Every structure is written in C-alpha cells, then in structure tokens.
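Report on the following structure.
Yeah, one chain of the complex is gone here, protein chain that is, but the others are all in their spots.
Going by the order they are written in, the chains are A, B and C; count residues from 1 in each one.
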Amino acid sequence: MKKRVYLDYSATTPMKKEVLDEMLPFFNVQFGNPSSIHCFGRENKSAVDKARSTIAKTLNAGVDEIFFTGGGSEADNWGIKGVANALKDKGKHVITTKVEHHAVLHTCQYLEKDGFDVTYLDVDQYGMIKIDELKAAIRPDTILITIMFANNEIGTIQPIKEIGKIAKDYKITFHTDAVQAYGNVKIDVKDLGIDLMSLSAHKIYGPKGIGLLYIKKGTKIHPIIHGGAQERRRRAGTENVPAIVGFGKAAELAYENIDEHVNQLVTLRNRLINGLQEKIPYIHLNGHPTKRLPGNCNISIEFIEGEALLLMLDMVGIAGSSGSACTSGSLDPSHVLMAIGLTHEVAHGSLRLTIGDYTTEEDVDYVIEQLPPIVERLRQMSPLYEKVKGGR
Amino acid sequence: MKKRVYLDYSATTPMKKEVLDEMLPFFNVQFGNPSSIHCFGRENKSAVDKARSTIAKTLNAGVDEIFFTGGGSEADNWGIKGVANALKDKGKHVITTKVEHHAVLHTCQYLEKDGFDVTYLDVDQYGMIKIDELKAAIRPDTILITIMFANNEIGTIQPIKEIGKIAKDYKITFHTDAVQAYGNVKIDVKDLGIDLMSLSAHKIYGPKGIGLLYIKKGTKIHPIIHGGAQERRRRAGTENVPAIVGFGKAAELAYENIDEHVNQLVTLRNRLINGLQEKIPYIHLNGHPTKRLPGNCNISIEFIEGEALLLMLDMVGIAGSSGSACTSGSLDPSHVLMAIGLTHEVAHGSLRLTIGDYTTEEDVDYVIEQLPPIVERLRQMSPLYEKVKGGR
Amino acid sequence: MYSEKVMDHFSNPRNVGEIENADAVGQVGNAKCGDIMKMYLKIEGDTIVDVKFKTFGCGSAIATSSMATEMIKGKTIKEALNLTNRAVAEALDGLPPVKMHCSVLAEQAVKAAIYNYAKEKGLHFEELEGFNPDEEHDHHDHGHDEEDH
Partner (left out) sequence: MYSEKVMDHFSNPRNVGEIENADAVGQVGNAKCGDIMKMYLKIEGDTIVDVKFKTFGCGSAIATSSMATEMIKGKTIKEALNLTNRAVAEALDGLPPVKMHCSVLAEQAVKAAIYNYAKEKGLHFEELEGFNPDEEHDHHDHGHDEEDH
C-alpha cells in the first residue's frame, strides 16, 4: 500500500485499540438500556457511572457535573442556548470572539436572530483576545461569556483563568469550548473558574458521536434535548453506552501520560515547523508561537491556494487540512485567519498539519521532503508568484 | 450461567453481528472526517452516502431528505422545535396527543413555556386518537401536528395515513415519531403524507446514539444544532461514521425480510399473551388488540405493583419493563396508561414484555411458567388483593 | 440499585400476612403513589408481641415494611413510636434517594396502627402529638434535582 501520513488529528482521530476493546461488549452482550431496572440495564448503568467518574477526575469536576451529549457541537449549542434561554429575563447580551468554532459562532448568530445582542471580540495577530477589550465589552445585561479554550485552526490557547476570574467578578456565566484543548492541556475547572465546558471524544482517540457538557453545580441552564429522564433529567435520549464507555477509556489514556504525550507532540511539531520554514520561502506560522496546542502546525504558504495543495499532498499520501475540516463544505477563507489579519489570498493558502499520538519522526520528515516541490510546482502555475520572482 | 430472557426490545436491542462487522473498520482504520478533502475523509463520505441511500430506500424517501442526528430524542426535538421556530410568525398552535413519548411531550411542554399553545388530543381505551377530534382541534394558527406512529408502551399504531391526509388538506406540517414503528411496519413517507419523521437505530439492532430526521423536501424547519456544514448545513457535528454505517446495515437487515420478521414476532407475542391470560386471573391487555406493534405485549396485572414484579422477574432472569424504560427515572404511573383510562393502581401494575428477533418459543414458555407464581406471591402480600379474595 | 439487605428483605420478607383479631391496624399510602402499607399489631400490656404487614408497592416498600416489622416486634409501644424512617433505611444499609419515601411510609404505618389503637383504648402517647394518619405526606418527592428544566 502507498504511504499514508495522517496529519489531520484536529479533524478527528483514529480510535485507540484499548478504547475499542473496552466498548465491544456493550454493543451486543451488555447491551441493555441503563435506565431499565433489570440486570441488562443495571450492569450498564454502572459502566456509564464509571466512565463519568473517570472523566470527572481528569477535570477536577464532580460526577454530577458531567452530562453526556451527542458530540461537541451539541454541547456548544446546549451551553450557549441553554444559558441564554434560562437567563433571558436577566439580560440578552452575550460575549464571544471572532475565532470560535462554527458550533459556537453560528449558535451565537442564531441567538442574534432571536433578539439577543452578541459582541464578537477581536483577536490580535496571534489569535489571542485582549483582556481589556473583554472587560470593556461587559454590560449590565451580559449573561454569558463563551470563549474557546484552544483554537481548532491555529492552536492558540486563550487566557482561560483570567477570563474565568473576570466572569466570576462580574457574576457572568462562563462557557468554554475545550474540544481541542482536552487531552492536550491540563484542565482544572475549579481552578480556572469555568462554569460550562464542551468536550468531544473523537478528538482524543475516542468514538465519534459522543461529547459532554460540564455544568458547574448551581449553574442555571435549560436543556435543549427534552424527553426522558436520562442524564439527571437534563439531556434526554437513551444513553449511548458503548460510546460513553469509550469516551471514559480515551480520557483515562489521555491523562495518564499527558506530560509525555505533550512533549512528544511538541517535539515533532517543532521539527515540522522548523523543517518547513527552512525549506520553503514565503511561508509563516499562524497562531501563537508558544501558547498553542502541542500538535498544531498552521502555516500560510503565499501565492498558492489550499485546496490544490491538499489534493497534491493527498496524491503523495499526506492528509492535512486548510482551515477547519468542519468548514470545508464552504471554501470561503477561514474566519479565524481573517480575524488574525491575513489577507484573503494568504488565508486561502493556509495549511494545517496536526500531529497526534501515532505520528512518527519519519512521517514528519516525509512531509518536509514532499511539501517543498509541491509548493514550488503550484507556485509555478500561480499568476501571483510571477510578480514576486520578478520583483522582490 | 443463569437463564436470561430479554423481553425489553422496545427499550433497546442488541446490535446484530452483521451490523458490528460493518462498523468495525470505521473506528480505527477508515476513521477520517468525511468533511475532509483527503482520502481518509473521502472514503468515509461515500460510506455515509451509502447508508443514507439504503435507509432512504426503505422509506421511499430521497437521499437528500435524510438527516442524521444523535438519536431519536434529538430528532423529535428538532422536528418539533425546528418547525415551531421556523413558522412561529405564521402561528403558534401545535397539536399532539396525550400518549406521545416524553421526547415529544416534554418538547411540547417547553414550547408552551415559550408562548406556544399546544392541544393534547385524548385517546380511546386502546390508545387510538379520534380523527374527528383531530379535525376539531385544527385552528387557523395551527402550524404543526405531531402524532406518533406507534406507541412505545402499549404498541398501538395510529391512523397515520388519515392524519397525513388531514394535515395536507389544511396545509399543516405533519411530524411523526416512528422510533418504534421503524423496522416493524412498512413505511412509505410519500404514500402516508409524512413531512417529518424521527427514527432511532438502537431500536432496530443498530447502534445507540444515532437517529435521523426525515425532512420532506421543501419543509420549513430551522436547525437545532448549529455549527459546521455537515448534513447539508442542517445538523452540525462531525458525522458519526461508524454509527451511520451501522444504522444503514440495520435498516437493510430489518427491511430485507420484514414480512417474515413481523410474522414471527406476532406468533410469539400471541403465544405469550394467550398463555398469560390463561394462567393468571385479573389481568388484561393494554393497547389495541390488532393495530399494534408485532412484538408488544403490555398487560395490567391487578393488585400488585410493577417495580416489585420486575425485580422478581429479574431474579429468575426475565427482563421486562413497567411503563417506558425512558421514564423509569420517575415512578409516577405512566401517562400513556392513564390516558387510556386505567386507574392509578392498575397503571402501577402494568408489565411490558416486548419480543424481538432473538426471542424463542422456549423463552416465551419460560415466562408463561415463571410469571404466575410470582404474581401470586406478590398478590399474597398485597392489601388490595385480600378484599377481592374475600369479596368477588 | 438496592443493597443486599434490601434485596434480602424484598425476596424473603419477614412477617407478611394478617393477624386475625389484631389489636391495632394501620394503613397508609395510596394507590396513586403506588404504595399502600397495612400493619397489624398484637399488643399485650405495652408490648408488641406480634406484627404482620401487607404491602402493595415497589421493592423497597416491601423491604422497608419487612424491616420495620422486625424492628418493632417484641418492643414496647413507646419504643415502636420512636422508630424513625432513617433507622429503618439504615438497617437496610441505605435506600436510593428516590426510595426514601418508602421508609417514611413504614414509619407512618407503625404510627397509624398505634394511633388507631390509642384512639380505641382512650390512651395518649406524646409521641403521637401532631400525627395525623390521613395526612398526605409528600413522601413522593423522588429527590431528583430538577434544578432548572
């Protein structure tokens, strides 16, 4: 088989074998509905409880603060709409940023149609919000601050603790989308002052279709999926037992050796960034140089367009992305890259390569070897490049 | 191992081996995000497309009318809230019934808090709505009729085609929760005049945590999970590829031999009902005698309480339910049994045994043998029974 | 969900039945809530020499009835009146929060029987002050935290 190098771990990850093994019995042996009274149900209830408690521990949260959802997007929608609906009599102002994932951004836009007022904070060239601007945006009717933990495109990690502190000072509910941060950053919800937090299992070598919303005890929030009494009456739907069990296992694996894991990613990522920067002119790194996700390498390659680049990389077996995988249904330049001040053409030429647990040094070196000639080939075709070659 | 007889197929089903086999490669080999451009993603996109088309065929629907969700409850919430929000400028009246699943009922109650007006239609002693009452309930501002296809507790199948016709005549959107009907009844959405329909895979030997909303082309509906461009921009969230593939396989298996499957269930169910009715006095069947789900047996056993009965059955390895599994977080008598006119005490003594593809004649006979002495034992403890023995 | 003790008392309940010519009979609960407990006492002097129960209800209703009868058998009326629902629950190694109302019911059933006995005999027990056997207790608060939904 042709060499295949997967460098799109931020889009999704392969499930670890240990995770799958843990899940298997729950598909057709121990398959009961955990809400049932009989033993087919009871044995599953304890499996769900165990996963919940494993995950709670990784966050320094209570088991009764973890609510499983059908994914990260649902958790984001719930956190935001659930609070907006619960507190709309108190105020209708929400603060977020220009670099959120679409699950947050489009939810906020929907709230605007519903009569809410949303402030979208600017970010600096590294994708960082400015704490002063956050403070300045707060109004008496601000009910919710939703700011992502780490950016899915450029990897920038926001000053969550400072934000949590401000939210607390002003008594505003604070939600953070930590889908990308979880498993890559240590998260202590109490220490960071987080009220609500969205996670998704398939980004940490767990199954797709399962996420969770951390809800700090006492936080006012409405459900968005009404129905049965599952998840302590807050999120209806037959519990997805195998996926919950898998999420628990993935969380355990992610945090049992997090420091090692992070070190390994950072080393490989730096090798990649440095290698590319040495070999290819007219490229630059997007996102914060140090406050960034360990596996994230996002570079802008001038004069060429991302999709063509991805296709050529795909031909040599390298899988990357240009902007968020979730947004590739539209090929408009990424809102994140625009928010950090890139021009349209530079934004179109961005390439995100994200490293994960199965990435090897050999993989990285293969990319460093394969990418430069591809870039050169596409640049040779580009009408934007000729000027530079002539001029600069 | 102790004998175990699972008769709670309406709560959830074991996944079929063929379904699991079909899903396995998508967990860690073909794991890409279908929205990605590279081959890891593309190969998954076609797997998702295939499942979508398999399911569409079983419903006589178009592939572009199938939208995957995180389960049946989400599909119900989406169908109802999505239409309510899209049409609220046209009207704020919704018609449903008193016997809906909580995913519909609680969603409607939430709409009421939000300023909508909801009519909850009564049902007759069999759990059937009356078409005249439906017609009488229609108002100029009625925007949605949501009536379940088949009831999860008592198995009664509603006159969907007549309802569809009325909805069409009055130009009202018609949603039906067919979570229990799918795989047990042939469904032709065009012939039945259905605009929106909720399904869930784990009731048909598919995975948990995946469902779908059928949306007839042209139906006005808002999303409830905003975010990425998945599901043609209508339901955000990384596609749950393994689960979608499994749903497709389960649908295929369910419909390739549906007549045989239904016949087998009906035969076993009738054997069970007749056997119990012969052996146990003071019991009666709930739900419609003939217009009912093939696997559903719901009986009221007078003078005793359902939970105690379930525990005793569990001790001899028999798994059943009393009321809906989803509602067992609360032990209030089932709203469905109240709606068909049972007294509280009779409602508390209901037992639902649901038969599925793995149920054998032997299983049924085991129940017919085990249940009568258990009932007698509990009746001997019951202060309600003494009067009868003395009196009647 | 239930402790072993609960399951033991549920599957082998002690003192099930009726006492013919009982000195005291009390019934509490109602079918609406799904629990009815009826207790029969045989009293000699101020001692409960025999006790039996009949219960319509869930597993824990049966188990708490059984445990309560065991706990008051051979005891004085005063001692029986001092039986609390917590004591019954503890003796069963605990009950799930949604089932604590069953233990309340067991306490009430004992009290109701003695209340009827006292009324008939014209006796007065200070422990029964304020007790009304027909009062609807909110014993069906299932203890869910429905916080804000």
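The rule is short, and it goes like this: a residue touches a chain if its C-beta (ideal position, glycine included) is under 8 Å from a C-beta of that chain, and two chains touch if they have at least 3 such contacts.
All values derive from a computational prediction rather than experimental measurement.
From the options A:L134, A:I304 or A:V364, the residue with contact to the chain not on display is A:I304.
Against the chain not shown here, chain A presents residues 303-308, 311-312, 315, 329-333, 343-345, 348, 380-384, 386.
Assume only the chains that are shown with their structure count from here on.
Looking at contacts between chains, the pair that accounts for the most C-beta pairs is A-B.
Relative to the centroid of every protein C-alpha atom shown, the closest chain centre, again from C-alpha atoms, is found for B. Centre-to-centre separation between chain B and chain C, using Cα means, comes to 39 Å.
Rounded to whole angstrom, the centroid-to-centroid distance between chain A and chain C, based on C-alpha atoms, equals 54 Å.
Rounded to a whole number, the gap between the C-alpha centres of chain A and chain B is 34 angstrom.
For chain A, residues that reach two or more other chains under the stated contact definition are 37, 222, 226, 229, 233. Residue positions of chain C with contacts to 2 or more other chains are 144.
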